[in-house]
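All protein chains but one are shown in place.
Coming up: subunit A.
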Amino acid sequence: MAEASLTASIFSEFNEYLTNDQDVREEIRVAVRAMEQTAREVMTTLEGIHQSAGLKEAPALCQKARKLLETTRSQFAELQKKVPADQYYRFHDHWRFVSQRLSFLAALIVYLEAERLVTREEVAHLMGVSVRKEDGFHLDLEDFLQGLLQLASELSRLAINSVTAGEYDRPVRISNFIQELNTGFRLLNLKNDSLRKRFDGLKYDIKKVEEVVYDISIRGLKPASAGGGEGGDEPPTSSTGAE
């Protein structure tokens, strides 16, 4: 019967491990839920830019969104406490979605403010996490890239709505921006995973924006200042987009 007790102890140990694991996951889930709530609030705030008067208020909306986004710093700190050191990737699935979402929101805010691509450092800073894996809790590169791809779909929507709101130069700038993003993404050797799948959708966003640019240019709606050909290499004007 010595065997029996040995086997039993092996499995009771494993059972204990499982129980602990479940507890940790439960706590992580609670922390992530709070972050998802914040992300939704920021999203709702930024939705305002699609309103016909919204683009003029973009700076104000961004400021508000930035404020809201700041709460994620403490929420990430909270989450970080719950994830055992060196086990980031064991539980990564729990916050993968929300960190993609937050990357997207940060990128959108930065785009609306300065019409440029957010850097990974900025996003990590906004969330109060590190960029490098070695420092423990960090922003995963693939999550960040997913966030950028979400930005592209949001901007293709914005291109359409800005035309409706009577802003005819914005789609051209968005087109330039997305083209640049596309160039960047095509430098990457993606594996056949979710990031690749999302990237495959980028061309439809590009196409949508190109069509908008086409529509306004054949009708002579495009302001002369906005540059030459569709998606041409004219540098984007660095206005805040409030005019």
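Keep in mind that, in the parts below, a contact is a pair of C-beta atoms (placed from the backbone, for glycine too) under 8 Å apart; a residue touches a chain by one contact, two chains touch by 3 or more; residues count from 1.
Note that contacts and distances are computed from a predicted model.
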Inset, instruction - Given the options "BolA-like protein", "Ribosomal RNA-processing protein 42", "Translin-associated protein X" or "tRNA methyltransferase 10 homolog C", say which is the protein name UniProt records for the missing chain. - result: "Translin-associated protein X"
Inset, instruction - Check the options A:E57, A:E70, A:E113 or A:E180 and report the residue that touches the missing chain. - result: A:E180
Inset, instruction - Kindly note down the residues of subunit A that lie in touch with the hidden chain. - result: 3-4, 6-8, 10-11, 13-15, 17-18, 22, 86-90, 92, 116-117, 119-120, 132-134, 141-142, 145, 179-191, 203, 207, 210-211, 214, 229-233
